[in-house]
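Removed: one protein chain of the complex. Kept in place: all other protein chains.
This part shows chain A:
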């Protein structure tokens, strides 16, 4: 029982990331019909928003100590971050909470980046075959990766969670099991709650706002919506920006779980595509449901008991499920009839 609960919990953080990336991917495919292979890179860019904000907040004023010396005989450097020197305790708090604070920077940046990306590059490929869209977006992903690599180096850059949220939550004790056996780091649980919040907002926005209604109508029949005199292209551009912002937010909040490097996006991209395919291309609830289903399945497959029976199963389980789904139900779990079907 303990082990099962633990694996479900353990799958939550990764599932949440898969679900948020897949949600954006399927939103773009559903609205613009574009297969965006640069979506993983947007997740990575979001993560590096957090790195940049942390670095900016941690910029130091360096003074040399008059009395203390280092072991190599030079005066000891005393480093005080500008944020602390200028804002006192609030500055210390800002540095400690730099990851959540980065959200404020990441939303406008990623939104703008998404809009520029769609207007500057993607829109020229709407009428081209999917293969060409994949090539150009994959190329863009590589360019973004290399820019980040040259700027931040090739190595992962750890980002600490706020000190108050570095502990763990004892779920076992909360439901009457033995204390200390079913525990989960607080930040990972917060990531799950954050993902639920973002996904909830996206669904509510699409469901209850006029903008969302038009986007949904456009997803169902773009031409008819255009004939009604609505500028659907502009709304789709904004939707692209929103999808980029969702990926960016997923990346920002993931940094304390996995130190970001330039390759972070590619690690998630392939799995997120599988999630979209399993959930159903263009289906938003399908992407979210498949994200959690596959993430938790992967977590169970990584149990020692399972791996001792089927070595390496944790590495291939997601692809196995995708193969089965594609063979038996090509449109995915919740995909519309006709999509990906002949």
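Here is the rule we go by: a residue touches a chain if its C-beta (ideal position, glycine included) is under 8 Å from a C-beta of that chain, and two chains touch if they have at least 3 such contacts; residues count from 1.
Everything that follows uses one rule, which is that contacts and distances are computed from a predicted model.
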Its UniProt record identifies the chain omitted here, from "cytochrome-c oxidase", "Receptor family ligand binding region", "Sulfurtransferase" or "Sulfite reductase [NADPH] hemoprotein beta-component", as "Receptor family ligand binding region"
Across A:56, A:183, A:313 or A:333, the one contacting the chain not displayed is A:183
Cross-chain touch to the chain not pictured, restricted to A:60, A:96, A:233 or A:314, is A:314
Among A:33, A:91 or A:156, contact with the omitted chain is made only by A:156
The one residue from A:116, A:266, A:303 or A:333 touching the chain left out of view is A:303
Residue positions on chain A contacting the omitted chain are 2-3, 6-7, 10, 13-14, 70-74, 76-77, 154-156, 158, 166, 168, 170, 180-185, 187-188, 257-259, 299, 302-304, 314
